[in-house]
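Then we have subunit A:
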Amino acid sequence: MTDQFEPVIIGFTCNWCSYRAADLAGTARIKYPPNVRLIRLMCSGRLDPTFVLKALSEGADGVLIAGCHPGECHYLEQNYKALRRHRLMQRTLAQFGIEPERVRLTWASAAEGAKFAEDITEMVEQVRKLGPLNWPANLPTKPVPVGMVAAEIPVLSEEVA
Partner candidate 1 sequence: MKALFYPGCSMQRNARPYLDSLLAIRADIGLELQEIDDWNCCGATEYMSVHRVAAHSLIGRNLALAQAQAVDTDVLTAGCSACFLNLSKTDTQMREDAKLNGTVNEALAAGGLHYDAGSLKVRHLLDLVCHDIGYDAVKARVVKPLYGLKVAAYYGCQVVRPDYDGRWDSHEHPTAMDTLLRALGAEVVDWSLKTQCCGGHMSVIGPEVAFGLIRRLIHGAAEAGADMVVTLCPMCQLNLDAYQVEMNKHFHTDYRVPVLYFTQLMGLAFGKSAKELGIGKEFVDATPALAKIQAEAPKVAEAKRRRRPKPGDGLPMPRME
Partner candidate 2 sequence: MKPKFAMYWAAACGGCEIAVLNIDEKVLDLDANFEVAFWPAAMDVKYKEVEAMEDESILVTLFNGGIRTDENEHMAKLLRRKSKLLVAFGSCANEGCIPGLANLGTRESIFDCAFDNPSTENPAHLRPQIACQVPEGVLTLPPLQAVVRTLDQVVEVDYHVPGCPPESHQIAAVLDVLIAVVKGEAELPPKGAVLGAGDTSVCDECPRSRDVKHIDKLSRIQELPVLDTEVCLLEQGLMCSGPATRSGCNSRCPNVGAPCIGCYGAAPGVLDQGARLMAAIASVIDAKEPEAIDRVLDGLPDPAGTFYRFSLAHSLLRANRAALAEQE
């Protein structure tokens, strides 16, 4: 491996479509970068935003959410809930300074091994470009004086006072 940044991405897949798409990519020996680590859920509707925040705060550089195509959900329409949560999450995450490319929602049917592999490849490249997220929430905080060096203590002049 070269010195280039290798992002770590957590992928949430649904049991019926995207996880099987990943299985199919394997069976078909389609190659994609090893940066995504998958978690199986029963449905993209199970995707709790907590999982995404947890992954990001635990050191993941990105999160991939993959469900069945709209209208194809094995639980009829639960992937629309994932879609809504994703739209809302993106708005919220933007306020935390997290780029939208880091949390990607994609659809992959059980037959779309190649498409899923392409999605992963594309996302890995996008996140690689963004650089490490390295969420520092858990670092001990240390105060930094704002706007001054301790040596230059200003004198409060009479006029201003």
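Observations, loosely collected:
In the analysis below, a contact is a pair of C-beta atoms (placed from the backbone, for glycine too) under 8 Å apart; a residue touches a chain by one contact, two chains touch by 3 or more; residues count from 1.
Inclusion criterion for the candidates: all candidates are chains of the complex that A comes from, given by their letters.
Remember, it's a predicted structure, so these values are computed and weren't measured experimentally.
Screening 1 or 2 for touch with subunit A: in this complex the touching candidate is 2.
Interface residues of subunit A facing candidate 2 in the complex, by the touch rule stated above, are 48-50, 52-54, 56-57, 70, 77, 80-81, 83-85, 87-89, 91-92, 95-98, 133, 135-137, 139-148, 150, 153-156, 160-161.
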